[in-house]
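Here the complex is missing one protein chain, while the rest keep their positions.
Then we have chain A:
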Amino acid sequence: MTDAHRAIDAVWKLEAAKIIGGLTRMVHDVGLAEELAQDALVAALEQWPESGVPDNPGAWLMAIAKRRAVDHIRRARLAESKQAQLVQDQQDDDSADSGDDDVLRLMFITCSPVLAPKDRAALTLRLLGGLSAAEIARAFLTTELNITQRIAAAKRTLAEHERSRTADIPAILEVIYLIFNEGYSATSGDDLMRPGLCLEALRLGRMLATLAPQEAEVHGLVALMEIQASRQAARTGPSGEPIQLHEQDRGRWDPVLIRRGFTAMLRARDIGGTPGPYVLQAAIAVCHAQARTAQDTDWIQISNLYTALVRLLPTPVVQLNRAVAMGRAYGPEAGLALADRLVDDPALRDYHLLPSVRGDLLEQVGRHEEARLEYQRAAALTKNAAERAFLARRAASIVPASTGPTLGDATRDFLARPDLNAATVHSYGQTLRRLSRALGEQLPLRSLKSEHVARVFATAWQDAAPRTWNRHRSAIRSFAVWAELAGLDADLDWRTESSSGTPALDPVRLEAVWALDVPVRERVLWRLLHESGAAVTTVLSVNVEDIDFDDRRARTGRSWVSWRSATAGLLPRLTAGRTRGPLFLADRRPVPARMPAPGDLCPETGRGRLSYPRAEYLFKQATRRIDPAGRGYTLKQLRAGNRTRSDTSP
């Protein structure tokens, strides 16, 4: 093409709709209108290389074409002797701002229901987008001759159906979306997309939005196309393979198109009314566009929108998409239940996305063998080479049969171990259930890595107290040993537990504690803890037979616990003639099911040793009244006070 050719072509694509629309109003025949416009293009080709491109090339072309049209009408009308009508028509032609109506009327004609859907698309691209037959042929993967013949046939059909040939807005939307989809997801061929068609559809949609601004569905379609087009760069990988929405790099989504989509959606919302199918589909696209990560996607909202959409558009494809959304919102079983209902739908018998979706859901619920078969089926059904390769890879990634236990299986088995006590099961359970929820129960255990665990810890417990963090870390270490996954805790640091959580009780508070009216057992325990500075468990393990009353000390294991006068004065009242068994006894006798070890049982009273949790509880309850914070103190605070004092005193 020469420079002039290319310049004319660019002008033509921008102006074709207006020029052919205006001419069609004059001559009432799109075929003739296009011929007249072509004549004007030939004139431009003759004159522009000499004279240069005129300042307003569109107006120049329109003027030439109109002159030809008037000539044509004059000849025709002379033959029919209808001069009066001609004058009237010419006055109409000069009326200002009729261009928009002309273009809209032209759209109604090219999207006429008397034409086959593909012919509507071809004619619309030709007359409103200014595409050549060769360009349309390339877009629809057919020959130029085929398109030329098709367009000629379409024009003839329109001429024959002069009265019943106009479409309505929904029919135009359908044609535009058909063009978009042809470009967005090629039904066949080696390229997944032919973006040129997407751009043409977007231009047509935006054009229609300026021509019919009060139609919410028009803005809905524009929003839908803008947002879908925004993902173009992210939809395919380096070798042309499709990348599913939830795995796309959202940084590659085009923010300009997303913003335009949101703007169009706001216009649709401003118009109001019951949302139509395009507005609902656009709302779904908006949900995806708003999610910063795939995990942030509001699947509940999306499945609600699909539920509304399926009422207006109960097509199998919409139902399938609803199944996907339900699967994400309410778990793979919910999605699978819906998808299974579609298996017998004849319309989907050869639709590759049904087995592809089912494969995905089956894999999630752990039915691996069935999933593999579905992926293979989907690969066999798709006509798109890149997609076929992708599906074949997914099928191959499922190792036939035994893929080993999942994280969910392992968690259940681990917690069911007989050697774990109830408290440990509860504690470990918290850790491992969080892991399962974050990573998926179906995650094969062998693919669980330390970085997964570290990520879960960072999101769940980054700000937790060091002790809580370490407790979860211990659970992971124990699980790793059991599951033979060495190094699972490699990315989890041990955190220093500061003792600042248990500040010592100051002398004023201590005096308040001593003044409490409590049973002698409590008074001895508290005094002993304070005076000995020994650990709570150590103090509770003291037995009567090990007490040396004179030296104010008792042997516990290999060490000694010693006390001073306050304890010594109270102690005989607590032992009260007992010679053996635990010094601190529980209030009641143990039930047979929870009988303690013989060493923790008093041979004289039959009662068990006082437990740490019970002692702690009683202390907390008793001191709640005197704690300014109202929470009550802990036994450790008694020790801490003693230690601090003895450290500072000479």
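Assume a residue touches a chain if its C-beta (ideal position, glycine included) is under 8 Å from a C-beta of that chain, and two chains touch if they have at least 3 such contacts; residues count from 1.
The rule is short, and it goes like this: contacts and distances are computed from a predicted model.
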Original post:
If you look up the hidden chain in UniProt, what protein name do you find among "BtrH N-terminal domain-containing protein", "Transcriptional regulator", "Carbohydrate ABC transporter permease" or "Lysine 5,6-aminomutase subunit alpha"?
Top reply: "Transcriptional regulator"
**OP:** Tell me which residue among A:51, A:149 or A:210 touches the hidden chain in the full complex.
**Re:** A:210
**OP:** Tell me where the left-out chain touches chain A, residue by residue.
**Re:** 6-7, 9-11, 13-14, 53, 55-57, 196, 199, 202-203, 206-207, 209-210, 233, 256, 260
